[in-house]
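Read through the structure below, which is laid out as structure tokens, and then see the notes.
Of the protein chains in this complex, all but one are displayed in their positions.
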Amino acid sequence: MMAHIPVMLVLIPLLTALALPAVNWMMPRLTQIFLKSALLFNLALAVLAMRHVVTEGPWHYWLGNWAPPYGIEFVVDAMSGTVVLVAATMAYVIALYARSFFRLDEAGLQARTLFYVLFTLMATGVIGVALAGDIFTLYVFIEIASISAYGVVAMGGGRAAFAAFRYLILGTVAATFYLLGIGLIFAMTGTLNMAQLSELLPPLMGSPAILASLCFLMLGLGTKTALVPLHAWLPDAHTYGPTPAIAFLATALLKVFSYAIYRFMYQVFGGHAQPVTAMALQILGWLAAAGILYGSVMAIAQKDFRRMLAYSTIAQISYIPLGIAIGTPAALAGAALQVISHSMTKGCLFMIKGGMHLKLHTTDIGALRGMSAIMPLSSFALAISAFSMIGLPPTSGFFVKWQLVRGASEAGFGWMVGVLVLSGLLNAVYFFRILENVYIRKPEQGGHAAESHGNLPAAGPELPLPMLAAMLILVVGILAAGIGSGWLTENVFSLIDLAGGGIQ
Amino acid sequence: MTMDVFMGTRPLWAVLVSILAALLILASRNKPNLREFWTIAAALVKIGIVYSMLPAILRGETLSCRPLVLSPGIELFFRVDAAGMLFAALASALWLLTAIFSIGYMRSLHEENQTGYYASFALCLSATMGIAFAGNLLTFFIFFEMLTLATYPLVVHERNEEALKAGRQYLTYTLISGQLTLIGIVLVYLTAGQGDFMPGGFMSGMADAPVLALIFLLLLAGPAVKAGMMPFHGWLPAAMVAPTPVSALLHAVAVVKAGCFGILRIIGYVFDPKLLLEIGAAKPLALLSGITIVTASLIAMTRPNLKQRLAYSTIGQLSYIVLGAALGTSSALIGSLYHLFAHGIMKITLFFTAGAIYTKTHDLDIRRLSGLGRTMPLTFCAYTFCALGIAGMPLAAGFISKWNLLLGASESGQWGYAVILIISGLLACSYLLPVAYSAFRGERDPEMSHIDGEPNRWTLLPLLITSIAALILGIYPDAFGHFYSLARIAADNILTGTY
Amino acid sequence: MKSTPSSIILEVACRLIIPVLIVFGVYVLVHGEYSPGGGFQAGVVLALAVILKRVMDPADTKKSYWTYKIIALAGMGPVIYMLTGLWSIPFGGNFLEYGLLPLPVHEAERHLYGILFIEVGVTVGVMATIISIFDSLGKVGDPDDRGNLL
Partner (left out) sequence: MTAAIFFSYVIFWLIALLYVCGFFGMMEHSHLVKKLMAMNLMQTAVILFFLVLGQKIGGVTPISVPGLTDLDAYVNPLPQALMLTAIVVNLSTTGIALAFLIVIKKHWNTLDESEIMRRMDT
């Protein structure tokens, strides 16, 4: 059993997702228990897989015992293990949150089992992308994750359906770009396995076909990651989709495409050792930097908390491509830490957003006055996540910034240091504006918060326990990932394989 | 065994104890007595832990512990040395007094949001301990930023527009400068490969002079803003909207002193006073602090509000410390380190008296305080004594530091600074003493006729203790915690380059 | 409630065609290993049989319990696939290693049976999916339908 963990990591959520309608039909009471125990079990397996990677190195699994060039291979290494662990954690925590959320949100989503099915499928896709050892399997899992994501976003109603349609169109065009890219690679080399490609490609790097495929892959994965200027789908989808879905989409799903960029850049195209790839990485760095600044500036301009979070996601997600583009071990460690840190932070913020929506009936920033009096624990979670977003110690966000700044200055990218620092300050502008409203300003007489204070549901002013528990797990995680970041960097992120393509 | 572990990790516990206290305070927010008990208890425990390390430091040893790895090759590193001990002992002792004062002050004014106040206060103290004991730049920076964060709720405590504006200003100054310091720290790790504080510094020869000067400038940004150096002082008077105990502890002890302490650490333990001369950074720094001293004193004279006046006085006095560090001779360093401590004791007394007066009058306009000295003799005696101390009168603690600074200025041959110090003393007399004079000799303002006596004893007790302490220290500079010896050991460390 | 068929010609034709479709579907399924065919095609053919029945008797579509069952069934198809893959694990194989399935036949034939099980799963999945799409489309515009299936 233990030897099959890599494939189990994909199979368990897949099996859960597909069996869920049957379970719900025959034993409706067991649905939630079934879902949560499966996700918890998967989380435990992810931890075991990570431990295996740390103690014994990368883990290869051949489906049907067919050797790689012919068969499908799953690989768990330091980076994919991290992504899998994050995805499994977020899936469990959000499942914990979602049930209470939907219970309170009576007017909202009705097709709940369908939601859980799509949600778990999305988790399957994310974990599959992380584990895939060949570029076509990667495509299949990307599409599993994306299609479920379109469906889940559309569950938020009429506006969400339109946002999801645009997301679908752009996402599918991105997928065709991706397919074209791997088609060109396949035409040049005759293989799809990443390990084999990394040996066959270097002599071919100068050819126009490979250059074109690099461009197509960058465009495809860049759109899915919401790299500026390919981010057009993101703000609407994040604003109108149902909260638990967006909490997973913004955290685990977006990360996995950055992770795919890392896999291609370093383990297929040879990283900074190849002049063409080095150029691509440089462009990636510029785009990421532009994304960081654009997202932060746009976030300041928003009046709605949901939209602000959406733009903040664009900014924060770009930290990962930035770390990948820099390409020193410290920067890659920063990118990997950002995968963990941003997932927990943004997940927590979206959960709080959902809570505000349920309790205060608004997500308008100006109407959050006095929230700390009504929802003290949620406000506390909000404060900690905001600090992590800004990058203040001892939260994990600070250590991300530290590693990235360190990496950028080691590699001689002084301007990136400036971008990172500026981004932290811009984040401070919009998050402290919210904290001021939540903690310091008193609700105006007859204002929104005061009004809804009167209409609070009988369940009590604070959110129900499972929702709070989910948020507080993430808050503890943010602090733990900050304090433990040194340990993580030394023991896990130091194993990230740059395949000789990094900057020393 | 457990005892040994505890003894070995005392610096860590000194930091953690008030974080724990903050959590307990938040947990018992509905029980004011229990909440304040936690504050006092944590303060006592902290004093116990800090002072238990004193004998070893006085023997010239250092205590260190590395509980955690922060980043490859960089640990969360605490090292207690003479300079850190000086700062930690000062902050922990004054926390206890401020806690007692706060209880009296907050209760008599029926302030809101007291739980958040006490919790943030405790967090501030943790951050201060962390800054005092930090053994490397990253650890220092982490606690430095924590201090910024923990202070913010205190600055905006009043929850009104003015407080919000002050809070924004405070964050703007400190966060921006903090980020610059972060870049500086990264550059230090990049050029020197390490960032552990060493007496006499470790940066010499690591890069060319212009690069070193740039790094120094970046590193200095954060501490200089916190210390209220002149072009960056705007937040400090604005932050005086906070309740008086906050101004007392934070703007006399924790925050601004953390800035000064940071400057001392950077000058003495990352760079070296001699290296600064070589790269041409010492003279501009000294000049800047000289200008700050005079200008701040001149501005102070124009402010009618007592707290504002004290704020500008603080800005001026803090630059003594920077000046001493920039001069870099033995006496100057001793004076600078001792001033860190002496100014803390005296300025906190002044703020305590301001707070005590405020609990009675609800007004701090100095024109309306005249005649009150006859009703509140103890309070105003304490005020007068410490005002003279700030000016540098013999028999008060301020004299010791100023004397050493004067010696230092003459040792280094820069007589101009000696003149500035003396002028500053005269200016201090001219803006602090008129308050005392009119209080004892002036006509009572008719609106203040209802004032019947001294403030309540919880507010009176701490300020009497600190003013008596200032007197004793002026006579025996080594009293209470061998602070003078600590300053001397630290200065020796910096100049000899070894612990 | 017995509803009337739309026309007698349709009814007679369907009665003749549906059994043939089912038999043909099974043929396509089991022959997929050697010749064009397999799970996808078999699934479509089988689904067609059910859809024809629906066309013949529209009232059948309205029975709402069908949607629950059919979607659960659509999920169970891939579950059969995965269980087949997992079946080899207790016998020392990797996921989907049919050569180690505990069947009393030659290894090459074990591969064949392994594929067959998988094709059965695919057939069930495809069939149920197509039927559920047909059912949902039949409900668009239905005032009783809230647009939510589960």
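Order as written gives the chain letters A, B and C; numbering starts at 1 within each chain.
The rule is simple: contacts are C-beta pairs under 8 Å (C-beta built on N, C-alpha and C of every residue); 3 or more make two chains touch, one makes a residue touch a chain.
Every value quoted in this text rests on a predicted model; they were computed, and no experiment measured them.
Of the chains displayed, those contacted by the omitted chain across the entire assembly are A, C. If you put the hidden chain back, the residue from A:81, A:151 or A:424 that touches it is A:151.
Touching the missing chain, out of A:164, A:253 or A:390, is residue A:164.
Only one residue in the set A:123, A:175 or A:299 touches the chain that does not appear here, and it is A:175. For the options A:140, A:211 or A:373, the residue in contact with the chain missing from this view is A:140.
In the full complex, chain C touches the omitted chain through residues 34-36, 133, 140, 147.
Contact residues of chain A toward the unshown chain are 136, 139-140, 143, 147, 150-151, 154, 157-159, 161-162, 164-165, 168-169, 172-173, 175-176, 179-180, 183, 186-187, 236.
FYI, only the chains that are shown with their structure count from here on.
Centre-to-centre separation of chain A and chain B, using mean CA positions: 43 Å. For the pair chain B and chain C, the distance between C-alpha centroids works out to 78 Å.
Inter-chain centre distance (chain A to chain C, centres taken as mean C-alpha positions): 36 Å.
For chain A in complex with chain C, the residues that touch the partner chain are 1, 4, 7, 11, 14-15, 17-22, 24-26, 61-65, 110-114, 117.
Across the complex, chain A meets chain B through its residues 330, 333, 387, 390, 392-394, 398-399, 401-403, 405-406, 409-410, 417, 421, 424-425, 428, 432, 436, 439-442, 483, 485-487, 489-490, 494. Every residue of chain C that touches chain A in the complex is listed here, in rising order: 68-69, 71-76, 78-79, 82, 85-86, 89, 93-99, 146, 148-150.
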